[in-house]
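Every protein chain but one is kept in place in this view of the complex.
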Amino acid sequence: MTTTIEAATAPKRAAKRPEHGPGSKADGWSRRFPLLPALVFTFIITQLPFVVTIYYSLESWNLVRPGSRHFVGLSNYVQVFTDSQFRRVTLNTVVLTVGAVLIAVALGLLLALMLNRAFPGRGVVRTLLITPFLITPVAAALLWKTTLLDPTYGLVNFVLSPFGAGKTDWISSFPLTAVMMAIVWQWTPFMMLLILAGLQSQPGDVLEAAGVDGASNFAIFREITIPHLRRFIELGIVLGTIYLINTFDTIYMMTQGGPGIASSNLPFYIYQRAFLGFDVGQSAAMGVVVAILTTIVATFALRLIFRTFSGNEGSV
Amino acid sequence: MAEVVYDSASRIYTPGAKPAVNKLSLDIEDGEFVVFVGPSGCGKSTALRMLAGLEEIDDGAIRIGGKNMVGVPSRDRDIAMVFQNYALYPNKTVGENMDFPLKMRGMSKEERDKKVRAAGEVLGLTEFLDRKPRALSGGQRQRVAMGRAIVREPQVFLMDEPLSNLDAKMRVGTRAEIAALQQRLGVTTIYVTHDQVEAMTMGNRVAVLKLGELQQFATPAELYDIPRNAFVAGFIGSPAMNLYTVPVEEEGVRLGGQVVRLTAAQRSAISAAGIKTVTLGIRPEQWTSNTTNGSEQGIAAEITVVEELGSDAFIYGKLVTDPSESIVVRGSGRSGARIGDKISLHTTSDELHLFHPDTGERL
Partner (left out) sequence: MSTSTTAPAGRSAAAQDSEPRPRKSSTGPVIMAVVSWVVGIVFFFPVLWMVLTAFKQEADAYTSPPKLFFSPTLEQFKEVLASGAGPALLNSLFATVVSTILVLLLAIPAAFAVSLRPVAKTRDVLFFFISTKMLPVVAAIVPIYIVVNEIHMVDNIWTLVILYTAMNLPIAIWMMRSFFLEVPGALLEAASIDGASIGRTMREVVLPLVSPGISATALICVIFAWNEFFLAVNLTAAQAGTVPVFLVGFITSEGLYFAKLCAAATLAALPVVIAGWVAQNKLVQGLSFGAVK
């Protein structure tokens, strides 16, 4: 019947695309179809400004002197890299982002471990702990600046004064630290929730087996829990880095980047150049540089941290 | 008509590597209950899923009722499947689970209700129709999975190890129920299992697979009595057939220091194959242990383990002349055999199975 014909053409079938079913052209498009609205929408809304930003970065354009706008190629970028302030601000950004992410993850881990046991009122405590994440960053920044860190009226100094340390003007003396405290406070709940999800999704029987095998609680934590949490922590670090590099609201409200540029990060510095210095070309160039740096930082952070955890986690 | 034909069907995951299912050819008649059996990784589930449309048919064809199913999506094949983990819709009640496939076919509500109730009665699910799967026991969920399959009255039933999640006692009872149900409904059924007891008790015919290739497709009796190769011989039957690779001598073969006589036909088959050693197969129940003196001395073995099963006992031992070779003998349940005892075993030549020592093919 048809078998002999099919047998004759069978060897070629692996190369030719089938008419129906997976692998066919029609199937490819039917799979792409649901993706297209989101893809097209995002592409238009984000790439258009990005391309325009790149275009502006190649121009020398200061809004104060509109007539002098002209094409200068890459000289904005050269200026960016030779700008000593830019380097300082980049350092600030790295310190702020890496520090905040790591501290938030560490604190989140501790809080998640604390919440992982059942105790009366656990739900309420969890509610209290996630609230900082829900508050508008500008409001939170305000709270930290005035209620907590104000040298005279702030609570932090009030609490520290019995120990004789209650006179610091945090905002002026330790601006970057102050900003870091505020953003860690806000982002720790996010990390905590992610890690809590990880803790609660551990397979119970694996933990029981380890207990029977004679492992102490700490050994169980180190050998089983941490590898299991690795994916959740990874996600927290990636998302946290992406969002925290772009911290703006907090700096704007707390320190205005000051004193000088002591607590400016890259987005804030760009803002100053664009809105206070009116230099569109320069700020655009900085923006592009930041986009590249962000990508590198996000990838680098992951590799660096998880090299210490050897790849013992086998896939189940 | 719902006969199922596998026509040199293959599933190749990576080109160049060994196929998961290699040129499988089977002719399954309408209304037949066929079991695919084999060890893990033999391709039995893959072959089933190719029929279901859940795996590609990379080469060859599979026909249901004469129609080639290559490229046809699952929903258009008029088949029903019972999954190993039941795959019940967790947010729907039992009734809704069974109603779903009928709803997809566009049946009217009254007709659907009728069919669901009928299927529910057949499987004893009537009182559970309003419950959700999470409120049911494993055995009850399994019935719901079956109910969802039979309510459709499809051309072919596919079952992928449906009993493996039940406890041993439930398994035996459900086995019989499934067989009876299939007889009643008369639908062509393909059943996949790794348990050869299920295969032997349930199937009209059984296909034994190994590493993607069909070893033998025959009735249980034929598989048991006339296994086509050493693999089938060792796989079917529990405990497994005793298999020894032994040297050929003039009168027969040498095993355990004794000569085991062969018939003329057996000897000529061996010399026709031109081999000096042969794989000898003896089922546990084909040994007799003779303690009387006279005639020949039997093969000596020392007992290592005794399994008492009430009606029978299985006696495991090792050959005295070659302790690396083990032996299994079926004895009576009251034999009183003890570990360390020495027994002497005989067998008759016409009950022996002979296989080629390299290819494993039956001689």
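In order of appearance the chains are A and B, and numbering begins at 1 in each one.
Methods note: a residue touches a chain if its C-beta (ideal position, glycine included) is under 8 Å from a C-beta of that chain, and two chains touch if they have at least 3 such contacts.
All values derive from a computational prediction rather than experimental measurement.
Shown as candidates are A:Ile130, A:Val206 or A:Ile261; the residue that touches the absent chain is A:Ile130. The chain omitted from view is touched by exactly one of A:Phe86, A:Trp170 or A:Trp185, namely A:Trp185. Only one of A:Leu58, A:Val89 or A:Leu194 touches the absent chain when the whole complex is considered: A:Leu194.
If you put the hidden chain back, the residue from A:Val72, A:Ala106 or A:Leu142 that touches it is A:Leu142. Not every partner is drawn; the one left out touches chain A at residues 28, 31-35, 37-39, 41-42, 45-46, 48-50, 52-53, 56, 111, 114-115, 117, 119-122, 124-140, 142-144, 146-148, 152-153, 155, 158, 185, 188, 193-194, 196-198, 200-201, 231-232, 234-235, 239, 242-243, 245-246, 248-249, 252-253, 266-268, 270-271, 274, 280, 283-284, 286-288, 290-291, 294-295, 298.
The chain not displayed touches chain B at residues 52-54, 73-75, 77, 79-81, 83-85, 87-92, 100-101, 104-105, 148, 152.
In the analysis below, only the chains that are shown with their structure count from here on.
Spacing of chain A relative to chain B, judged by their CA centroids, is 55 angstrom.
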